[in-house]
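Questions regarding the structure given below will be posed in turn.
Just one protein chain is left out here, and the rest sit where they should.
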Amino acid sequence: MPLAPLLTGLAVALVASMVMAVGIGPVAIPFGEVWRTLLAELAGDGAGGPRAVIVTQIRFPRVLLAAVVGAGLAVSGVAVQALVRNPLADPYILGVSAGAAFGAIAVIVLGGAFGSLSIPVAAFAGALLTFLVVFLLARRGGRLSPLRLILVGVAMAALLNAATNFVVISSPDNAQLRSALFWLLGGVAGARFSWLVAPTLALVCVSGYLLAHARTLNCLSLGDETATTLGVDVDRFRRALVALVALLVGCVVAVSGAIGFVALMLPHAGRLLVGPNHRRLVPVAGLLGAVFLVWVDVGARMLIRPAELPIGVVTAALGAPFFLWLLGRREARA
Amino acid sequence: MRATARSRRTAGAFLVVALAFVSACGGSERGEGTTARVAGQAASAGEAAYPVTVRNCDADYTFTKPPERVVSSSVPATELLLALGLERSLVGVVGAPGVLLPELQPKMAGVNVITERTFPPVGKEAVLAVNPDLVVAGYGEDFAETAVGDRGALRAVGVNSYLVQGRCGDGRVPATLDDTYADIENLGRIFDARPAAAALVARLKAEVASAPSATGRPKVLIYAAGKEQPSTQGATSLVADLVARAGGQNVFPEITSYGRFNWEAAVERNPDVILVVTTGSFPLAAAEEFLASYEPIAGVSAVRNKRVVSVGVNDVQPGVRNGQALVTIARGLVGG
Partner (left out) sequence: MRLEVEGVCWSAAGREILRNVSFTAEPGRFVGLIGPNGSGKTTLLRCVYRAQRPSAGRVLLGGRDVWAVPAREVARSMAVVLQEASCEPGYSAWEVVQMGRTPHKRLTERLDGDDDALVAAALAEVRAAGLADREFTTLSGGEKQRVLLARCLAQQPQVLVLDEPTNHLDIRFQLEALDVVGGLGVTVVAALHDLNLAAAYCDEIVVLNHGRVAAAGPPAELLSPDLVARVYGVEAEVAVHPSTGRPTVTYVPGRREGAGSAGLTV
């Protein structure tokens, strides 16, 4: 399928999804009214009222964040799979999300009286520190081998998960325990506009970098040796990739928790559509991820309304069967 | 003179028997006050105290004598036992004396504290180490395998158990104030402390009766934790029952057990009062600060009129605090 029409089609699908998703929520508001209200409020001459608040301040940022988080996770999944040359990898193997989780849980359980920004900030700080440790430990003789990176990342993730679980168990009461567990399962409910800034910037920067270096990413798939013969400074590129993926994942997990399977699934969905060439895969996977998470989030707020289902549950329910299918397909081929 | 000696012996024997009779009656009495003592004698005269069979969480538990070595695995359970004057039978409690109601704290003098940590629930070894014959629990989780252990397994080693009725269903069955009364009565029968139990129930009912009645069925949001991603206690929880009895209307009746809700639904339903269930890590100050700063809810009636009421999470666990909790909630609903 030629790229331009596909990208246009996906972009249109994304915009349409977001438009529809803003109209869907536990409070039933007619679709026309949703958009009249939203546009009026955005233009500045809205009448206000609870429905305007619902649409503009609760649903609109939430749908935007779902799209950004979905795209961010999918793009970082593509990057990590190229980085470690393993199609079964997801960005959490770098240990960065475990660091973010630890930061967030520490604030939730230990410091509940802080301001509302402290969870994302603490989560990002956790992600950043973990990245630095993993990066320094994974280098050996100045080189960064994919295997060593995975091993160090997995070990750090295990350590941080243990620490996080310990803090969770130290919850002084059941309510706090549940808050912590809900955060770990991830979600974009209650999104504030301010939460959009960092992930969007990171998404734009990292996607831009990956697109510009699409050829280099392609060459990596031929193996380190061959990539070197094609003039790629494999080690330097890997270092840059690790840093960028960590940045993007850190920003995303800081505001939405560790949502599972998107980063693993969507790159493969992209490959099924357009193949592994990163010039096509990066934008397609990103758009697919955005559309996917927008709709998954609709499910999270509608399936047991007015209660909220953790988004990680919905993605996992879809993701696990997909993963098993993918495994079977890979084994059938090999 | 032989008649005098014989009559003295008979009188002495009679005295001994009478004393034994009186002391036996007095011994079965652990209540406070003389009225209770008299009532106790009347009760023991009327029916046999043991064996007692109590129906608890769809199972029967039989007691052949008053438990003498009681472990309380939760603070609400401790408070129930202390309020019934049963402190002398306690061989172990969970929770520091300082977290109990002030008027009950003096009764903790000399009582063994197994551990001060109330969460996660205490483990099997620590409890069995004090050789109990009864474990009284305030939460269903106390009988999980990783905690004290399954009640059937406890019974097999000769340890009886009791769980406050309101927590038997653990969210599936609504918990009400009547469950708390039933708990008190059950404990009264188990310990042969019926008068004390009746007095405690009467006291609670008096507190409940003293609560003002709200008019107009104000809408209440039960806000249990969380900020942008908030949680509510659920329609089957005791606090929901208290809200209903205080004349309020839970805005989320369809959320049956503890769960997260969507602020947009809260905005739409526009509660008149927000009832914050505070915990150590979610104090009132934090809740109020968030409610004041979160723009999407600024237009909600309860936020605009600053009608925020709070109860502690322990106050709305089945136990002796429920009466006062209801009064607090009712006052908050009226205070509009």
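As written, the chain order gives the labels A and B, with residue 1 at the start of each chain.
FYI, contacts are C-beta pairs under 8 Å (C-beta built on N, C-alpha and C of every residue); 3 or more make two chains touch, one makes a residue touch a chain.
Keep in mind the model is a prediction, meaning the values are calculated, not measured.
Visitor: For the unseen chain, which displayed partners does it touch in the full complex?
Guide: It touches the following shown chains in the full complex: A.
Visitor: Which one touches the absent chain: A:T216, A:S256 or A:T315?
Guide: Hidden-chain contact among the options goes to A:T216.
Visitor: For the full complex, which residue in A:S118, A:N165 or A:N277 touches the chain that was left out?
Guide: Per the contact definition at the top, the residue touching the missing chain is A:N277.
Visitor: Contacts of chain A with the missing chain: which residues?
Guide: Against the missing chain, chain A presents residues 85, 87, 212-213, 215-216, 218-219, 221-223, 225-226, 228-233, 271, 275-277, 333.
In the analysis below, only the chains that are shown with their structure count from here on.
Visitor: Cα centroid separation between chain A and chain B, in whole Å?
Guide: 45
Visitor: Would you tell me which residues of chain B are touching chain A in their complex?
Guide: Listed in rising order, the residues are 118-120, 141, 224-231, 252, 254-255, 258-265, 267-268, 270, 277, 279-283, 285-286, 290, 293-296, 298-300, 313.
Visitor: Enumerate the contact residues on chain A facing chain B in the complex.
Guide: Contacts found on chain A: 25-27, 48-51, 53-54, 57-59, 108-109, 112-113, 116, 169, 171-179, 182-183, 187, 189-192, 301, 304-308, 310.
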